[in-house]
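Quick one: structure below, then a few questions.
For this view, one protein chain was removed and the others were kept in their places.
Entry: subunit A
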Amino acid sequence: MAEDRGTPLVELNDISISFGGIKAVDHVSVDLYPGEVVGLLGHNGAGKSTLIKCLSGAYQKDSGEIRIRGQKVEINNPRDARAHNIETIYQTLALADNLDAASNLFLGREITTATGLVDDAAMEAETRKIMARLNPNFRKFSSPVSALSGGQRQSVAIARAVYFNAKILIMDEPTAALGPQETQMVAELIQELKRQGLGIFLIDHDVHQVKALCDRAAVMKNGKLVGVVNVDEVSTDDILAMIIAGKKPEHLAA
């Protein structure tokens, strides 16, 4: 499937990370093409989040290489990742609870006036614009995000990732804290971003959701990659077997 699509957007080649002698990620390779959603699956502690944090700059890999559009890059911190148009929606959302939505959305990338002071009014205006698109019911622009509901907080985190022209989007369990309606909203957003040509890594526990949203699924167990499969060619039972038993389905094993 991958051969005829040119250079991958992201290549994670032979990545390893250890924490105090435990191999959290053990020689894992995954790639991602423009307009593609790759699901990352596995038990808690399988190494999905750790692997992805190498790409978002939160952790540094011990060995292996990262290529963006074929170019080898070094990502040592979240600033480097942002410079490569990699945006991340963390499972914890990574919001500063004491600040309002606009301050969170622009955190680290504030709009400033000619005098170098932060332009709160301009940032709030931009926030109102993007929220009108993502979550039209959002009204609490001047409250700290601690006063928002789970879904509203999620939409702030998503707005932050989408606003800055991300090319590569990492979503770590974006629907874990959401109700059915909001989950549907996120699913629609993923479809839209995909059409715009973004590459998306989606970490999720829900196998059905991965089947519905992803093009390919990479399954990890105990830090190792079990396999990468096209979701159309496998059943949910096959994927579950990969997660639990750590074996690739037999009809694809050859």
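Please note the rule applied: a contact is a pair of C-beta atoms (placed from the backbone, for glycine too) under 8 Å apart; a residue touches a chain by one contact, two chains touch by 3 or more; residues count from 1.
Everything below uses one rule, namely that contacts and distances are computed from a predicted model.
Set against the options "Xylose transport system permease protein XylH", "Multisubunit potassium/proton antiporter PhaE subunit", "Amino acid/amide ABC transporter membrane protein 2 (HAAT family)" or "Rod shape-determining protein MreD", the UniProt name belonging to the omitted chain is "Xylose transport system permease protein XylH".
In the complete assembly, the contact with the undisplayed chain comes from A:116, out of A:20, A:116 or A:180. Of the candidate positions A:73, A:94, A:177 or A:240, contact with the hidden chain is made by A:94. The residue from A:107, A:132 or A:212 that touches the chain not shown here is A:107.
Interface residues of subunit A facing the missing partner chain: 56, 58, 77-79, 82, 88, 90, 92-99, 103-104, 107-110, 112, 116-118, 120-122, 124-125, 144, 146-147.
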